[in-house]
Every structure is written in structure tokens, then in C-alpha cells.
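Shown here: the complex without one of its protein chains, the others still in place.
By letter and in written order, the chains are A and B; residue numbering begins at 1 in each of them.
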Amino acid sequence: MTLVSEGLVGDVFLALVGAFILTAIVAMYRVIQGPTTQDRVIGVNAVGTTTVLIIALIAAVFDQPAFLDIAIVYALLNFLMSIAISKFTVERGGVL
Amino acid sequence: MSLLAWSAVALVVVGLFFTIVAAVGLIRLPDLYTRAHATSKADTLGTLLTLAGVAVVFQSGVPRIKLGLLAVFMLITTPTATHAITRAAHDQGIAPWVLGGDEE
Partner (left out) sequence: MSGTSGPRILVPVGDSVTLRNTVAYAVRELTEASEDGSVHFVFPTHWQTRQLDEEAAEAAEELLDRIQTWVREDLDLEPDEEVPMSVTTALIATEEYLFSYRDYADSLVEYAREHDLDHIVFDPEYNPDGQGPLLSPIEAELDRLDDITYETAPVEREIRGRQLLTGGINIGTFLGTFVLSFLFYQFLGGFSGTFDYATGAISAGIVAAVLSGITFSGDFRPLRALRTIGRLLVYFPFLLWEIAKANLQVAYIVLHPSLPIDPSVERIRPAVPIGLPVTLLANSITLTPGTVTIDIRDREFYVHAFSQSSRDGLYDGDLERWVRFVFFGRGGFRIASLRERGQADESADDQESPPATEEADSV
């Protein structure tokens, strides 16, 4: 029993998911445009954060709490991606 | 729709607003470091608010705990990732944009 069964909330959330997706596409501009590697990484990081939110919203819309696990794993991967790229663009061991 | 449902939608909408601010900042701001401001702050608040909205929708404990974990995790990792990225840039000697620097 969740609020989604009230019907409208699910629809509104789906519309919001659409808006989040558009936002992520806007952020992709920075990923494509650069100019530096770090600009792209920040862009990918922002897109990744938005993706986590989208997954969480979808979990609410379809009433699937298991999707939240995917969101957590995705957040973890997103973080690791930023750290790993930062580490490897700097040629001295250990960024953190 | 009930008041609870409205509050959930309101939280997500405000979250969406800050996520949009982060995206616009990412496009408009002049250099990497200022863009990092936009993503680290606006994205964090956007995330917290959106996850809070989702937590309102789920009316049982376990998903809320997971959302709480996710929120804490994002709260810790977003600034850390930003720090790692800007530090990498700083190490490579990418100079910060300064006011009036464009004319030189």
C-alpha cells in the first residue's frame, strides 16, 4: 500500500522523471563539449546523480522497492567512476 | 490527492528545480572550478529533496531506510567526488577563471 495507488501521484512522478531525463540530456552537453577531461567527468557525475534520482522515482512509480538497491549500486559506481578517473588522470599515486 | 501526496510531489519538484540549476550552472559557468560549485551544492540538495519525496511515497520502513542510506551516501560522496575531480584538475595546473581574465 503506497501513495502510488492514489493514481495521480504515479502520473505526476512519471512526468517529473521525464523532466529529470531532459535535465540529464542538458548536462550531457558539458560531457561532449569538454573542454578538459575534468569538465567531462563532472558532467558524467552530474548525469549519474540524476540517473540515481530517476531510478528512485521509478521505484516509487512502479512500487518496486528492489529498484532502490539498483539506485544504491549505481550511486556507488558513479562515485567510483569519478574517483578512478581522477586518480588516473593524475600521474602520482593516490588521489585520496 | 491527499496532503501527503502533495508534499511528496512538492519535494520532488523542488529537487528537480535544484537539479536543473546544477545542469544550467554546468552549462553557463565559465570554468571547471565554478562548475564544480554548481554540481556539488545544487546536485546534493536536489538529491536529498527528491529522495525525501520518494521516501514520503513509500509508506513502509525498509524502503525508507534504504533511501536514508542512499541519501547519506550521496551526501558524503558528492563533495568527495567533486574534491577528487577538482584536485586532479588543480594538479594538472588548470588555472581557475578569474574576473577580467578573459581580456588579457
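Structure notes:
We adopt the following convention: a residue touches a chain if its C-beta (ideal position, glycine included) is under 8 Å from a C-beta of that chain, and two chains touch if they have at least 3 such contacts.
Keep in mind that what you see is a predicted model, and the values were worked out from it rather than measured.
In the full complex, chain B makes contact with the omitted chain through residues 17-18, 21, 24-25, 28-31, 33-34, 36-38, 40-42, 44-45, 48, 62, 65-66, 69, 75-76, 79-80, 82-83, 86-87, 89-91, 93-99.
Keep in mind that, in the parts below, only the chains that are shown with their structure count from here on.
Between the Cα centres of chain A and chain B there is a gap of 10 Å.
For chain B in complex with chain A, the residues that touch the partner chain are 1-2, 4-5, 8-9, 12-13, 15-16, 19-20, 22-24, 26-27, 32, 35-36, 39, 43, 46-47, 50-51, 54, 56-60, 62-63, 66-67, 69-70, 73-74, 77-78, 80-82, 84-89, 91-92, 94. Interface of chain A with chain B (complex): residues 1-4, 6, 8-9, 12-13, 16, 19-20, 23-24, 26-27, 29-30, 36, 38-39, 41-43, 45-46, 49-50, 52-53, 56-57, 59-60, 65, 68-69, 71-72, 75-76, 78-79, 82-83, 85-87, 89-90, 92, 95-96.
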